[in-house]
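With one protein chain withheld, the remaining protein chains of the complex are depicted in position.
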């Protein structure tokens, strides 16, 4: 019966829950879903992580490859985030060509990496103008039930935290590059940023960590990313109803405390695995 | 607010620049030049049709090197679509499409703000019913002095610690769209929002002047 009313009268279904001061999964308005992180489960990748936020899940695998740098920036490496939203993860997506949504998420992920200066790109340079590391960060969404980008970012950050690459030596005399098959060096993650989403329902009701049903019903979506220094590195609100300053402040304080928790969670998960 | 704190680069605008669009605006903010056109409501493809409201679609073309990077424009397109959608009364035109096309002729900083302003002017020019008009302000925080600079150009942007594009509605002057880059503190964000909100009425006044000029002459 309840399932029916959700599909037939979604607005009423939502309203009934709001009136009862609760959400469809029984949470408070400003509480988050449980988060779980697993690091290093994919052995083929140089580093990997799986993250789940409630039902939403994302897998991130990083492969480091050697290649020439861009001609206009010869001394920096390249990070290429690729986001895949397969047909499996939600009814909304059809398998096939990369979708606009996936492209947007990839761009957001890239923006957060750049804004937060998560990795010093010069660390990825082996020899200026000749060879740099190219980090292919493949992020796959396994299940999309709201806050997909948050999950992708958390998985990526966990994977980057654990990243090691092969050691490469350059001998200038013979102009040779040599990789060491055993020894690996880690690439330091300078800033771990975590993104949190909020949705604005009608009558200016702010809810944290929306599910995909709540995202569809929301009048506006707001997302914030914080770095370790408690600075905002990304603030995104694409259109929707206007938001007042009070609500924005409320969202900021909630996001900050949640970010701290997720960061500790990732560190804990990471401390239990040995670096490759 | 003292006048030197609120300094937009000179703006100029011509409406009706294109003869084949339902509404068009050619907006210049400093050296950033944007052409926006609105077509709609027009026929929509079956797959994109929404039964109870109009589909809003944005097309964005740029001339600079970003174009080579590919999906850079996707996020800007999302921003234009969502912002215009929130201002338009889309339920008045069910199963149709409102298409907003943007051509970026020259980018010298604050281009997203200029894009959004020109699309708002084009929407006004097209005569589509709107809940409110909106105006975008770009501002940046200087790396060294921590000063907030409104409407920065490319040269200033190179020294930016953080850049915001903030869009406000004309009724309550509240935040519709926000996009940021760079890292910044919460207080810095709040002061920037406050400053932009104070400055935004200049843009609304500019809209009013332009519309008045056209309404009285034609």
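Each chain gets a letter, A and B, in the order it is written, and its residues are counted from 1.
Here is the rule we go by: contacts are C-beta pairs under 8 Å (C-beta built on N, C-alpha and C of every residue); 3 or more make two chains touch, one makes a residue touch a chain.
Definition applied: contacts and distances are computed from a predicted model.
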| task | Pick, from "Exosome complex component RRP45", "Phosphatidylinositol glycan anchor biosynthesis class U protein", "Trafficking protein particle complex subunit 11" or "Eukaryotic translation initiation factor 3 subunit H", the protein name that UniProt gives for the chain of this complex that is not shown. | result | "Exosome complex component RRP45"
| request: Among B:11, B:56 or B:176, single out the residue that touches the unshown chain. | output: B:11
| message | Touch as defined at the start, partner being the missing chain; which of A:22, A:179, A:253 or A:268 qualifies? | response | A:179
| With respect to the chain omitted from the figure, which of B:42, B:130, B:157 or B:190 is a touching residue? | B:42
| request: Identify the residues of chain B touching the omitted chain, counting contacts across the whole complex. | output: 3-4, 6-22, 24, 26-28, 31, 33, 35, 37, 39, 42-43, 59, 61, 63, 65, 67-68, 99, 101, 103, 105-106, 108, 202, 205-206, 208-218
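By our rule, only the chains that are shown with their structure count from here on.
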| remark: Taking each chain's mean CA coordinate, chain A and chain B are separated, in whole Å, by 28
| said: Applying the document's contact rule, which stretches of chain A touch chain B when the two form their complex? | reply: 100, 103-104, 106-108, 111, 114-117, 220, 222, 227, 229-245, 248-249, 252
| query | Considering the complex alone, what residue numbers of chain B touch chain A? | reply | 71-72, 74-75, 77-79, 81-86, 164, 168-169, 172, 174-186, 189-190, 193
